[in-house]
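Omission of a single protein chain aside, the complex is shown with its protein chains in their original locations.
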Amino acid sequence: MPILEGKELHIIGFLCNWCSYGGADTAGVGRFVQPTDLRIIKTPCTGRINPLFIMRAFLNGADGVLVSGCHPRDCHYSQGNFFARRRLEVLRALLPVVGIAPERFAYTWVSASEGQRWKTVVERFTEQIHALGPIPAFADPGRIETCLRGQANPYGGSHALTA
Amino acid sequence: MPSRLEELKDGIRKALPDLDMVLAWGQGPDSLRRKPLFIVSQADIDKIVWDPCCSPNLAGYLTGLRGKKVGIVVKGCDCRSVVELIQEKLVDRAEVTIFGLHCEGTIDPAKVRATLPGDARGAFGDCRVSDGRIRFASDTSLQNLAASDAFYDKCLHCSDPNAGFCDYFIGERGTPPPVSTAPPDALERLEAMGLEERFRFWEQAMDRCVRCYACRNACPLCVCKDHCLAQSRDPHWVDQTDHPREKLMFQVIHALHTAGRCVECGECERACPMGLPVMALKRALNRQINELFDYRAGLDPEAIPPLFTFREEEDRIGEKKWS
Amino acid sequence: MVMTEARFIEKQALPSWLASMRKHRRVLVPQRREGLTLFRPLDPGQDLDLDGLSSEPPKAALLPRDEALFAFRYRRNGDKPPRWGVELIETPPNEPTLVFGSRPCDACGFATTDRVYNAGTRRDTAYCARRDQTVVATLACSRPGPTCFCHRVGGGPDNEAGSDILVTEVAKGYLLEAVSSRGLDFMRESGLKDGAGLTAEAATVRRAARAAMPDGPSLLAAPEHVRAVFEDTAFWERTAAACLSCGACSYLCPTCYCFNITDEARGNEGLRLRSWDNCMSPQFTLEASGHNPRPGKAHRLRNRVSHKFAFYPSLHEGALACAGCGRCIVFCPASLDIREIVSQAMIQTANAEGEPRHD
Partner (left out) sequence: MTEPPKNIYLPALATIIEVIEETPAIKTFRVRLNDPGQMEAFRFEPGQVGQVSVFGVGESTFVINSPPTRLDYLQFSVMRAGELTSRLHKLKKGDQVGLRAPLGNAFPYQRMRGQNILFVGGGIGMAPLRTLLLFMLDNRADYGDITLLYGARGPADMAFSQELPEWLSRKDMTATLTVDAAGPDWPHKVGLIPNVLREMHPSPENCFAVTCGPPIMIKFTIQALLELGFTEDRIVTTLEKRMKCGVGICGRCNIGAHYVCQDGPVFTQAQLRELPGEL
């Protein structure tokens, strides 16, 4: 479902398949009303989430990134969230240095039954991101965008050659 | 009392027979630069040089010399690199013979050229450091610079100038470089800016990056530089367009791949032809790791880097409250 | 230099004249940025840095760091059921440019790439389009730097190869002399005063510069020696021992012209991108089967030095693919010195004298 331009921001969620994805499902089954900005990517475990996923998302224009997994000691793979906790806590220090507000990133623990908690997490986090507004964009949209979107290609015009 | 250089040469002369090679510094293309010297014969020993221009960290060559008995001369920061490589078993302690030195600080040729008047870009005479001043002859005048105008940033707040872990310590241990007022370094300058301004700073800096990957190839920890994530097509982390976003993504990759491992030896910044402050990202992560886990890389060969392990109860990481 | 027209401009009038040239062309000049001298579009708020050699050569004016060869877009075509058709979109460059303040070694870089990219039957359309729209005004050198050796590789502080206009700094300003028809046409509509009277003074300035070049044997005879030392793996292992196999020397070299072609896509559309590449990278010759003819840094450095001092000369009547600018020496993190490498090869295979001690 495309982003509702102007109303929604790009918020990406990396959810662990065993707990938080289940929690989000429970919230959905429970018909809890929550903001719709979040786009969820399912991962086997928070331990599988490479902090580079999060940085790549921000550099590609995500306004906010949320990571959610099993509570410590509930991890399906027993250690995944322990490693993730350290990595993501370290990653938090990198964001401000490159000019991204650290509040644009959060990680938390939501189990499969905590539909209500998931709704609160999504609401609070989306409010937090809307308060910050869109992430700063690079001046140059990039070679692909300039060549294809018909904008003035700094190195020449573009015209369709063959049908 | 023989000079430290003589003492170093004697130490190496004695050790060389049962080593395949000793890594030290030799004369570089100009008097402000030294280049790695691979000593394999007694004749090479006379080419050894030791002065504040010996900035290259020789530890990076160790991982390419596995299986050989190698001697290496190290400053304080270089020594931390060797310890980190031993911690991660990327280098076998038994294969390495370490000659440690006290370092008085190392000169950054780019910083010296920048402080000199425009036309003094010619050659420089030999340089000497004494009581916080650096003296050398440039082809137009005699130069006399304060240490803070010529040393690498890392040397201006160096905490352990003596090689802490070595087989032979050459000469006396000493104090860190005498720096009266160290100008703010890249990380401090960045943190004095607002967020948007920092973002624009990196956008400008990365525009200058020519993507030569000297920062990666100079890093002693980058043992997988020949098949690096940044040049992989699958997964396609970084595309080949010359855009600040992609080049900044590589700096993020380098910072996160050395998180909890980087010893701030400064090689990435020293190697960068465009003089970009790429170590600022790693120093920010090191500060966070020090605060979270009370840990600094490269001090204890037995220590396990923090991100290689975990604790069920982390004493300094709490849970985010949402209500 | 054939007797052609000359123009003159006072020193203080140069910045405003350059600014006026921006009306109908991109003006690239060397300006100081964060301790570096870079070729970027003229920023009138800053003065030019015409002192020494720029940190990065103006190579990007003709060979940009990346460039779309063409764009493509997948689209459903009219078949029943619809299939994916592809539409190709050409992206020809059209960016009239003036490069002012390049040095003879930078221009020698353009001459080196001209022989490859515009080789009569084989023409690289994007490069040739840019070359035809670019005027290169090269400033003759007055004072050589410690790592300059253009005079030892067939160039010189006032060499004209690859330039359209040769600019010489005279007492009260700059004398512009056309060295190509493109340069002549540009000068005629540049609105500058005639400078015929100053050609003699300019010639003496250039002669003094030639005399001031640091000594050192010529490397023009290097090709046969470098080819002869190719099989000596011990020589190349020793030479490449300190090398980090990064790309700093290649990307800052005016005569390195190799490139990579990759497709970069976003969903159903994207472009075929040409970007700078360098033979010091292990990926340069890595084959899909995993075989790599140049697995080690010694193989790769051997290829880089041999291409410049043996292979290219054998394809282009002895012209070396090295401009002698010395940037690879200044910017190498391990301080390798290509003069040293080539001289060692010459010493080892003949009794040429060694490399003089520098500064």
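Worth pointing out:
Each chain carries a letter (A, B and C) given by its place in the written order, and its residues are counted from 1.
One rule holds in what follows: a residue touches a chain if its C-beta (ideal position, glycine included) is under 8 Å from a C-beta of that chain, and two chains touch if they have at least 3 such contacts.
What you see is a predicted model; the values in this text were computed from it and never measured.
Remark: the omitted chain is touched by one listed residue; of C:10, C:47, C:185 or C:263 this is C:263. In the complete complex, the residue from C:126, C:166, C:280 or C:301 that touches the missing chain is C:126.
Hidden from this view is one chain, which touches chain C at 69-70, 72, 74, 79, 83-86, 88, 90, 92, 116-117, 122-126, 128, 227, 230-231, 257-263, 265, 270, 272, 274, 277, 279, 284-289, 291, 293-294, 299, 303, 306-307, 310-312, 314-315.
By definition in this document, only the chains that are shown with their structure count from here on.
Centroid distances built from C-alpha atoms place A farthest away from chain C.
A comparison of the B-C and A-C interfaces places the larger number of contacting C-beta pairs at B-C. Taking each chain's centre as the average of its CA atoms, chain A and chain B sit 35 Å apart.
Measuring from the averaged C-alpha position of chain B to that of chain C gives a distance of 31 Å.
Multi-chain contact residues, meaning those touching two or more other chains, occur in chain C at positions 64, 66, 264, 273. Residues of chain B in contact with at least two other chains: 241-242. Chain A contributes residues 51-52, 55-56, 59-60, 72-73, 79, 82-83, 85-87, 89-94, 96-101, 106-109, 117, 120-121, 124, 136, 138-140, 142-144 to its touches with chain B in the complex. Residues of chain A that touch chain C in their complex: 143-144, 147-148, 153-163.
Those residues of chain C whose C-beta lies close enough to touch chain A in the complex are 64, 66-68, 70-71, 73, 85, 87-95, 264-266, 269-271, 273.
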